[in-house]
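Only one protein chain is missing from this complex, and each of the others stays in its spot.
Lettered A, B and C in written order, each chain numbered from 1.
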Amino acid sequence: MIRVGVLGATGYAGIETVRLLCGHPEVEITRVVSKSFVGKKISEVYPSLTNVLDLVCCDLDPEDIAAACDVVFTALPHGASKTVIPDLYERGLTVIDLSGDFRYNSVEVYEKWYGEPHSAPELLKQSVYGLCELHRDQIKGTRLIGNPGCYTTCSILPLYPLLKKGIVDTKNIIIDAKSGVSGAGRSTNLDISFCECTENMKAYKIATHRHTSEIEQELSEAAGTDVMVSFTPHLIPLKRGILSTCYANLLGEHTYEEILALYREFYKGEHFIRIMDGILPETNHVAGSNFVDIGFRIDERLNRIVVVSAIDNLIKGAAGQAVQNLNIRFGLPETTGLSNAGYYL
Amino acid sequence: MIRVGVLGATGYAGIETVRLLCGHPEVEITRVVSKSFVGKKISEVYPSLTNVLDLVCCDLDPEDIAAACDVVFTALPHGASKTVIPDLYERGLTVIDLSGDFRYNSVEVYEKWYGEPHSAPELLKQSVYGLCELHRDQIKGTRLIGNPGCYTTCSILPLYPLLKKGIVDTKNIIIDAKSGVSGAGRSTNLDISFCECTENMKAYKIATHRHTSEIEQELSEAAGTDVMVSFTPHLIPLKRGILSTCYANLLGEHTYEEILALYREFYKGEHFIRIMDGILPETNHVAGSNFVDIGFRIDERLNRIVVVSAIDNLIKGAAGQAVQNLNIRFGLPETTGLSNAGYYL
Amino acid sequence: MIRVGVLGATGYAGIETVRLLCGHPEVEITRVVSKSFVGKKISEVYPSLTNVLDLVCCDLDPEDIAAACDVVFTALPHGASKTVIPDLYERGLTVIDLSGDFRYNSVEVYEKWYGEPHSAPELLKQSVYGLCELHRDQIKGTRLIGNPGCYTTCSILPLYPLLKKGIVDTKNIIIDAKSGVSGAGRSTNLDISFCECTENMKAYKIATHRHTSEIEQELSEAAGTDVMVSFTPHLIPLKRGILSTCYANLLGEHTYEEILALYREFYKGEHFIRIMDGILPETNHVAGSNFVDIGFRIDERLNRIVVVSAIDNLIKGAAGQAVQNLNIRFGLPETTGLSNAGYYL
Partner (left out) sequence: MIRVGVLGATGYAGIETVRLLCGHPEVEITRVVSKSFVGKKISEVYPSLTNVLDLVCCDLDPEDIAAACDVVFTALPHGASKTVIPDLYERGLTVIDLSGDFRYNSVEVYEKWYGEPHSAPELLKQSVYGLCELHRDQIKGTRLIGNPGCYTTCSILPLYPLLKKGIVDTKNIIIDAKSGVSGAGRSTNLDISFCECTENMKAYKIATHRHTSEIEQELSEAAGTDVMVSFTPHLIPLKRGILSTCYANLLGEHTYEEILALYREFYKGEHFIRIMDGILPETNHVAGSNFVDIGFRIDERLNRIVVVSAIDNLIKGAAGQAVQNLNIRFGLPETTGLSNAGYYL
């Protein structure tokens, strides 16, 4: 059994990681760390876990963690990760970090978008961007995985093959993304209170959302040239789910069938990526699962492709991809603990 | 492996049964029967199942079912079950029926509440009411299980111990139950369309809902005398979940602690029944799981107990209890395929 | 024009009062008081008011209020009202208070349920309980109106006629009430954040909710004897609306028609009380309006009546009733500013 600790276990990404790991046959959760709930059972904080996991939350003690765990998932608030992780990493642990701190190839990009110096630039060189389907080989060989953001997973995967194959213009790429409210985390902000959210929708952080930089990093890699995109996040009144609607201008003429074949070839053998033919992705097809659904249409009048992609932001967009990274890193089948269908209902 | 068929697989109770069985390690789904979608993959009807179960829906052919299955789950519209089941039963199959047709000890009660003759009264004698925690021993020995209704499971379990122990008056029992919309099934009725349901709530079928009779059958058994209850169902704008608020007048004085102990003793060893102390049940603690959460308060001014119970109507209220019945019938640990925590989010 | 000030204008009850008053033809809003937003336009806090009311929020200055207003609506947090109101009242203003402080005939009842001494007991004698349909005459003659709570309005009105006419037992009255989330006010509490509320429901404050005492005060008056009730509030995932399901045992035999006639007679001429025949109340029939819908069924097996009542908690349960009280107090037609239908959608 792989011994696992979850840091920041009582936030939404943390508790979803815990929930998934409870059903993982090769994992034993040995530590749940939560500063706010030290001494309380995790099932008191989340009664849904009663009779499933009644472990007591503890404070962060790196020595104890190192003794009790082989792997830690860090689901800490932004900034906290980068002070905690170097210590854990040096103690020989594998670290799967759900924050933004270790997702970048370049310190400069991080510092530009996060507006502060990176506190462990040397570790950034060791870390691998944990978008499983694109960086599987590097993930196998690292002990520090920067688990991707929710919006980014849902935006990179549908666009990557088009850029890699060079069939779309790298200019004029637009990603209009819609997220459920759990993406904001467990928070008491007024603007995610029920009455302010339900029956409401809005765009936010237009042209300034940090996930833009992750998306551009990966798409630039795909294109072999610098790519800049418009990325607009929206808040939508549902709990789980991200839908990205991506627009790109086609270079040359391409039929629907040709592009469908391109996607299927590119993602051949990828269990979690489902290329839809005819139907378009809906978030309730993926909610509760680790799947990424991708569907598209060609607007022949404009020679433009519109690709739609859907994920569960808490699973493929956070906890599920983190577990998938664990599976890759430890040589397990990638679907271990992740084989279930979405809820639909 | 137990070979399983699901009849009525594309309704909500049916598809939830399919979804749960996909994660059951001792089961192989060999047939999904759906009149409306013969020849279509079940994953075309529910794209959430893509890459998980791509079985093609077939029409109902009892001979084929008997050859391909050991057990069938029948999730058919009311009335359909009782014409199909006798045939399947005679062919030696184990039948777990999610309709109301085989839930009764008495033909008279059925006919009174359903307003029509029962077409297989002799089979009704063979059948066992599949409320697992109360009828486990009989379930083990039958091939025909009448799986309980959603409201009934959520209402009987919190009241049964109180009546069995004789600490509440059998008069003046009131059950005020609230259900999510999936309880209405997959339907195109206007009154469950999004705009008519969301931001709305209502009571319906006051004093006439059929589940009343199931509740009274079991509570009368508990009390050893005829019990009649007020049962009021309400439609609430959420997908999954039932919450029952039950009122009963206490006989004699009883402390909170005493009744807490009574509940814990009565349901000792029952994995799926969680007696809450202090906190009260909420539907998102159980949604996605087979758990029943029970909590209560004593109103000392009135010497009245108020018990609240929550389940996922599609799981413990339908598909999950059906799988639990399968486990009991086939001698498997009851949690097989049902060990997951609720979603919470 | 009646010059009006709203204190606590940026809470949910306050802003709904402001919104309704904007459409009131005999009223001019001269002051909006909000400690948290002094100096900001109210339309910056609630952009829905842009181009409708762009008044700047001010701090509480009783002298200024007295000079600028004829009436004040106080929608302040619990406890704040009773320190502010005596001063305003002494300056000759008419005060319509939306808090619990001036709803009681008896200081003792207040102090028992609120757990603290009342700071203006002499004023409590001047104040009138502002349940318009029951206390219209007294409201006309007072300058201090204790506007009723949301749950109470929805619970007293359906039960009052039954008790007044003596056709139900005063024991065993049970009120199972369900409220939308706006009843919790504009708050950053975690338990009303979107992800904790949506797809969830729960009971809370069983047997201890303060509104119980208001309900008992009025129902005792109706019955001419002390009445105690079980009152259970529930939190339901919608914004606006309360539904009360009330249970009472009938004394003697009474037909549906007889009781329908009783209700219609009792509330004859009441524009805002709609006695439903056949159909049952739903919250989206009243949301956005000042109506109270009442419908019922008789359970002949148990000789019990089940009455269902629905209101918009922010309107008839708070701001609308406050405006109705203003109309009564100032001799205007009661529907002035309140004549609109509910939204339905």
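In the analysis below, contacts are C-beta pairs under 8 Å (C-beta built on N, C-alpha and C of every residue); 3 or more make two chains touch, one makes a residue touch a chain.
Note that this is a predicted model, so its numbers are computed, not measured.
Colleague: Determine which one of C:Leu98, C:Leu124, C:Ile175 or C:Met276 touches the chain that has been left out.
Modeller: C:Met276
Colleague: Among the options C:Ser119, C:Gln138 or C:Asn340, which residue touches the chain absent from this view?
Modeller: C:Asn340
Colleague: State which residues belonging to chain B touch the missing partner chain.
Modeller: That gives, for chain B, the contact residues 12, 181-182, 186-190, 192-199, 237-239.
Colleague: Counting contacts across the full complex, list the positions on chain C that touch the omitted chain.
Modeller: With respect to the unshown chain, the touching residues of chain C are 12, 15-16, 19, 22-23, 46-53, 182, 199, 239-240, 271, 274, 276, 279, 282, 284-286, 288-289, 291, 293, 314, 339-345.
Colleague: Can you list, in ascending order, the chain A residues touching the missing chain?
Modeller: 172, 174, 176, 178, 180, 195-196, 198-204, 206-207, 228, 230, 232, 234, 236-241, 243, 245, 247, 249, 280-284, 287, 297-302, 304, 306, 308, 310, 345
What we mean here is this: only the chains that are shown with their structure count from here on.
Colleague: Looking at C-alpha means, what's the farthest chain from chain A?
Modeller: C
Colleague: I need the rotation angle between the copies chain B and chain C from a CA superposition, between 0 and 180°, in steps of 5.
Modeller: It is a rotation of 180 degrees, to the nearest 5.
Colleague: Relative to the centroid of every protein C-alpha atom displayed, which chain's own C-alpha centroid is closest?
Modeller: B
Colleague: Quick one: report the Å distance separating chain B from chain C, using the average Cα coordinate of each chain.
Modeller: The computed centroid separation for chain B versus chain C comes out at 39 Å.
Colleague: Quick check on chain A: which residues sit in contact with 2+ other chains?
Modeller: Residues 12, 182, 199, 239.
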